[in-house]
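Presenting subunit A:
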Amino acid sequence: MTLFDIISLVVGVLLLVIAFLAINAKKLINSVLFLSALSMLAVVSFVLLKAPDVAITEAVIGSGLVTALFIFTLLSVRKEETK
Partner candidate 1 sequence: MIQYAAIILFVFGLYGLFVNRNVIKMIVSLNIMEIGLNIFIISIGFNYEGIAPILTSTTANGLIYVDPLPQALVLTAIVIGVGTTALGLAIAKSIHKTYNTFELDETGDAE
Partner candidate 2 sequence: MSAILLVAVPLLVAFLSILTKKFAPYLLILVGLFNLVMLFLLQDGTVIIGGFDQPLGINLFLNLYSRIALLLINGLIVIIALLNIREYGKFGSILLLAMAGLNGLVLTVDLFNFFVFLEISGIAAYLISASNKKPTNTFQYLALGAVGSSLFLFGLIILYAMFGTLNMSAMITAITANDNYTDVILPFTLMFIGLGVEAKLLPFNSWVKGVLGNSNTMSGPMIASVYAAALSFVLGRLIDKLFVFEGTLLTVVTVILTAGILLGDMMAFSSKKTREILLFSSVAQASIIALLFVNGILAWAVWLIVANALSKTVMFLVINKAVKDIGCDETKSLRGLFTNNIIVGIAFTLATLSVMGMPLLVGFIIKLRFLTSLAALGQIWLIAIILIASLIEGIYFVRLLVKLWFKEDNEISVKYNVSFKLVFVILALALLVFGTYTAPYKSITIDDSVTEVILSD
């Protein structure tokens, strides 16, 4: 079991666990945070699979902007409830 196999096994299992948690999370905020953790793991697996271009793009877009958009939607909704 080379080092690469061990790391890819850990990343693979983590991917599945976090995806399951993201789908069945009770609160929306938890589900969004799990999604952002999932896209960070995707960046790790892209680096493992020797795809640097895609890793940079996924890092900036996936965990950066997509999570931000999700959180802005949830914040604007919570503001309406408190009004």
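FYI, a residue touches a chain if its C-beta (ideal position, glycine included) is under 8 Å from a C-beta of that chain, and two chains touch if they have at least 3 such contacts; residues count from 1.
Behind the choice of candidates: all candidates are chains of the complex that A comes from, given by their letters.
Since we're looking at a predicted model, the values are computed, not measured.
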* To do: Could you work out which candidate touches subunit A in the complex, given the options 1 or 2?
  => 1
* Of subunit A, residues touching candidate 1 in the complex -> 4-5, 8-9, 11-13, 15-16, 19-20, 22-23, 28, 31-32, 35, 38-39, 42, 45-46, 48-54, 57-58, 61-62, 65-66, 69-70, 73-74, 76-77, 80
